[in-house]
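Please find one structure pasted underneath; my questions will follow.
What you see is the complex with one protein chain gone and the rest in place.
Residue numbering begins at 1 within each chain, and the chains themselves are lettered A and B in the order written.
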Amino acid sequence: MMMCNEIQVLIEKFLNHDMSRQERQDFRKHIRNCPDCRTEFEKWQKVEKTLSGFPKQKCPNRVLENIYSNTIGSKPKSVRRIRFRGFTNHAGWKWAGAAVAFGLILLFTIIHPMGDRNKIEEISYSQEEALRAREQAKWSLAYVAQVIHKSEKTAIDNALLIELPQTVRKAVKNTVPILKGGS
Amino acid sequence: MMKKASFPKIVQQHKDRVFGYSYYFLHNREDAEDVTQDVFVRLWQHWDEIDKNKIKAWVMQVAHHRCIDFTRKRKRIHEDSYKTVSNPKSSILQDSLEMRGPDMQFEFSETQHLLLSALEGLPGRTRSMMLMHYFQDLKFETIADILDVNINTVKVTVHRGRKMLKEVIESKYPEMAEVSI
Partner (left out) sequence: MALNKHLFISISILVFCAVLKAQDPDIRKMPGFVNLEEIQIPGNAGEVTEISLGPPLLRIARTAHANGDEHLSESLEGIFSIQVKSFDVDSFQAIQVRPIMDKIEKQLAKEKWERLVRVKKAHEMTNVSIKYDKGKAVGMLIMSLNPGNEASFVNIVGNIDLAQLGELSDFGVDTSPLDSLEGLSDKDERE
C-alpha cells in the first residue's frame, strides 16, 4: 500500500535511473501485482517510448563540405603588407622625410611645454563639436537612468515572486526608486 | 591537440548530434544546416580557447544558443506576417505545422506530429532539456553542463516535461493515449 501512495515519486526515480538495484526490484514487483499502479506506469512508459522513438537525424554531406571549406580548406587571409616601393626612388625618401620632420615639429611645439596645462586646454572646439558632445552626454546619462530604472524594477519584480512575509512584501512594493532619492 | 588533425575527427563525432538537436528545435532542415555549419566554424575559430575535454558540451551549448537566436529572428518575422489571431485551441498544432519545413510534414507519423506539437507548448528550457535527453541521448550531467544549471534541476525539469506531455496528450489528444506504440 505504501508503494501506491508513493507511486508518482517512484516513477520519477525509475525514469531518471535514480533507483538502487533493490529499489528497482521492489518497484517492478509492486507494478506486477498492483493493477492501478501498473496502468499509471504504462501511461508514463508510452510517453517515454514515443519520445525515444523519433528518428536520429544525419547531418547532410554538403554541410560537412561547407564546414571544411570554411575551416581547414580556407586560404589564409592575405596580410596587407606595406610595400616599400617608395624607398627605391629619391622622391619617396623626400616625402617620408618631410612627414617625419612635420611630426617631430608638432611633437615638440605641443607636447614639450607640458607644465602649461592651461595652454593645452585652450584647444578650441567648433559649435558643431560642442553640440555633438552635448548630445552624446545627454544620451549617456539618459541611458544610465533607464538602465537603473529597468533593473530596479526587475529586482523588485523578482523579489515579489518569492514567498515573503506580508510586511516585507509591502516594504518591497513601497520602495522609493533610487532615481527619486531611495537607496 | 593538433588542430588540423583533430578537427575532422571531432566534427564526425558530433555533427549528427548538433544537426539533430537543431533540426528538432527549429523544425527546419535548412536552418538546422546553417546552425550546424556555424557551430563547427566557430569551433575552428576558437579552438585554442576551448577545453578539449568538454567539447561535447561546448558544441551543444553553442548549437542551443544559435537555435534560440534563430527562433527569435523567426518569431519577429512571423509576428509581422501573421497579424490575425488563430483559434487558440488549434494554434499549437497549426502554427508548428506551418513553421515546419515541408520535409518534416512527411517524415513523421501522426502520433509523432502530435507529440512534437505538445513539445512546442512546453516552456523553453523544459523543451530544450527534453530534446537533449530524449532526442540526442544526452546524460543529465552533460545537459547540466550545457545549460549551466544544477543536475537536480535537470532531473526535476525533465520529469516535469514528461508530466506535462502526458497530461497534454491525455486531455487534448485522447486518441494518442489509446494508440498502442
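FYI, a residue touches a chain if its C-beta (ideal position, glycine included) is under 8 Å from a C-beta of that chain, and two chains touch if they have at least 3 such contacts.
Being a predicted model, the structure only gives us computed values, none of them experimental.
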{"item": "Hidden-chain contact residue, picked from the options A:Pro55, A:Gly73 or A:Pro177", "value": "A:Pro177"}
{"item": "In chain B, positions touching the absent partner", "value": "42, 61-62, 65-66, 68-69, 72, 148"}
{"item": "In chain A, positions touching the absent partner", "value": "82-87, 92, 95-96, 99-100, 102-103, 106-107, 110-111, 114, 117, 120-121, 123, 125, 127-152, 154-155, 158, 177-181"}
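One rule holds in what follows: only the chains that are shown with their structure count from here on.
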{"item": "Inter-centroid spacing, chain B versus chain A (mean Cα positions, whole Å)", "value": "20"}
{"item": "Partner chain B, residues of chain A touching it in the complex", "value": "12, 15-16, 18, 43-44, 46-60, 62-64, 66-68, 70-72"}
{"item": "List of chain B residues in touch with chain A within their complex", "value": "4, 7-8, 11, 15-16, 18-20, 23-24, 32-33, 36-37, 40-41, 44, 107-108, 111-112, 115, 130, 134-135, 140, 155, 158-159, 162, 165-166, 169-170, 177, 181"}
